[in-house]
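Pasting a structure below so you can have a look.
Only a part of the assembly is drawn; its chains keep their places, and the rest are absent.
Order as written gives the chain letters A and B; numbering starts at 1 within each chain.
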Amino acid sequence: MSTQTYRIGILGASGYTGADLIRILSGHPAIEISLLVGGRSAGRPLAEVFPHLGHLPLPDLISLDEVEWPGIDLDLIFCALPHAASQEVVMGLMHATGHSLLDELLIERREDLVAATQKDIRIIDLSADFRLDDPAVYEEWYGRPHQAVALQRGAIYGLPEFHRDALRSASLVACPGCYPTAALLALLPLLEAAAIGPDEIIIDAKSGVTGAGRSLKESMLFCEISEAMHPYGLGRHRHMPEMEQEMAKAAGRPVGLSFTPHLVPMNRGELETIYVRLARGRSADDLRTILAERYADEPFVRVAEPGVVPATRHVRGSNQCLINVFEDRIAGRAIIVSVIDNLVKGSSGQAVQAMNLMLGLPETTGLMQAPLFP
Amino acid sequence: MSTQTYRIGILGASGYTGADLIRILSGHPAIEISLLVGGRSAGRPLAEVFPHLGHLPLPDLISLDEVEWPGIDLDLIFCALPHAASQEVVMGLMHATGHSLLDELLIERREDLVAATQKDIRIIDLSADFRLDDPAVYEEWYGRPHQAVALQRGAIYGLPEFHRDALRSASLVACPGCYPTAALLALLPLLEAAAIGPDEIIIDAKSGVTGAGRSLKESMLFCEISEAMHPYGLGRHRHMPEMEQEMAKAAGRPVGLSFTPHLVPMNRGELETIYVRLARGRSADDLRTILAERYADEPFVRVAEPGVVPATRHVRGSNQCLINVFEDRIAGRAIIVSVIDNLVKGSSGQAVQAMNLMLGLPETTGLMQAPLFP
């Protein structure tokens, strides 16, 4: 086992994603958490903001302004800030630390620029800011022009099961959204194999409430959510273009995607029920076989035994994704079910998985916690 | 207001559906609960089985064997027994009370037989036993031949919004299933208007746990369900043929239906997200308008304001159904959202609504309780 310890920082440490990063990294043998930045909580000990982490030796939360970037001794930064804020902060800290990605000439030729230099701080961004290749699509969905287009071109989409090699040398990684993670793991191998029709893919997603973060909204109060459920973002959720982008790459053509998320009264867990049309000659069993073969050696993606229905409780608190395929009653169609813990494989765990690759560590380090059930 | 009081009986009074019938009827000014039959709970006061109803003056639970059917003074019976059991019990009590529906000659001509005679006890069956017109379909889905085929032909499907007139003179009513209720109220007007394609209707349903009844199964334990969710009955849930039957009548042709229910950690509430293809020239707005016009005068079905997303908390504990229609991201498609309380409009409330019609009472009597939120 490597004896080296890497120093990491977390921007946005007072949110749920930040807390789960700390939880996971606290059990990682090669990591030292050296910097915690939290906006409204700056100046407070983390134990006050997150008493459940109070037994850990951790630095106090500071504000972004207090960070002295030049010469800072960090190997990697997780940026768990809201979109739009994220791109500016990443741009700023790259300038301040003289990051090699900023060399505009290099940025012209993508294949060169992703190889970070030794001195570069690796950055894993957990917002949506660096996930969309096309700045026009970003602007369409986020209502403002992207402020760091060059960086966006240099970012690697951090789904390790599909971009493992690129991640090993990446210096800027866009961690996928939670909904896209569950959907892409289920669909990319099937689109690559042309085993399903790309035109009317219907994703009905259900998510626990942590997906909405820790921000103060009336709709997130306990009494508004408990003993109830509802869909949201009907026809216009911002995770759509991200899915379409990656699915189109796999299909080799644009896809037609309908995506409807629902809020379910639970803290963690995300389940997607995906309705697809089979390609001619394909059966639901074929889809299951394609996925089972594709993920046979993956430590974090499992295809359930035939007939076993994935449930969010099967992956709670873990970095696992569990998938299965079922015959639909309508001939020529199949139903795919994919579950993750939205805060782990859908966010912080996946980010740590990418980190392991970027730092040359075994990919599963610190990520093998079994699910917490009940 | 009518001064007459009707005497009713409930078979299966120790289940959740039975309890909700008692809850609703306890506030009904024209009803006296005269008979409570409960299997494993027979011999116990209802206050012991359901302490929340302990303040009500109610008869003790007795077993089915203890009921003296001949000459029994009841106007109407709710039969809230499991399927298969139900058909035998209904047949038996009809024999014992000399019910006119049993006249086989009459049963040949449907239009005659549904008019109950004065002396007939009206029966509302809440199981699946009398919902399917075709005995072959029943046998296919329930794994055994129907034991009361003649009666099945005489039963009225108790969705008041679509069978109001027939219900007024019905003597045997099959109360619709909870999932079919939410789906049919959303889809029947659209199929009748040929405003949507009938071939690939995808219903993704989410239900609270009361839908599974009060039976002892490991999968229904609190710890198996809380903080988790999962689909079930993939591709083969028994509410499918019931939906197909009623939708085919509305469409004038068979429909292609995909239906996937999910179990959500809440007690009450059912939400269906329905993915449909628009008929040529139709828009999502058109669908909304068709529904709004169809239900303008209905006391229990409401189409929400444009853009307002129905949530189960909007109808909890009430007999309301709330529906809305949204444009899909895929051109030519729409998303319909329909919510009910599965125990009320999806079961006991709908049964009381049918009862009111059968007894000649105003349809809303005892059913106007506002939803309980939070």
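Just so it is clear, a residue touches a chain if its C-beta (ideal position, glycine included) is under 8 Å from a C-beta of that chain, and two chains touch if they have at least 3 such contacts.
What you are looking at is a predicted structure, and each value in this text was computed from that prediction instead of being measured.
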item	value
Where 2 copies are displayed, count of copies in the complete assembly	4
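As a convention for this text, only the chains that are shown with their structure count from here on.
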item	value
Centre-to-centre distance between subunit B and subunit A (centres being mean Cα positions), rounded to whole Å	42
Residues of subunit A defined as touching subunit B within the complex	200, 202, 204, 206, 208, 223-224, 226-232, 234-236, 240, 256-260, 262, 264-269, 271, 273, 275, 309-313, 316, 326-330, 333, 335, 337, 339, 373-374
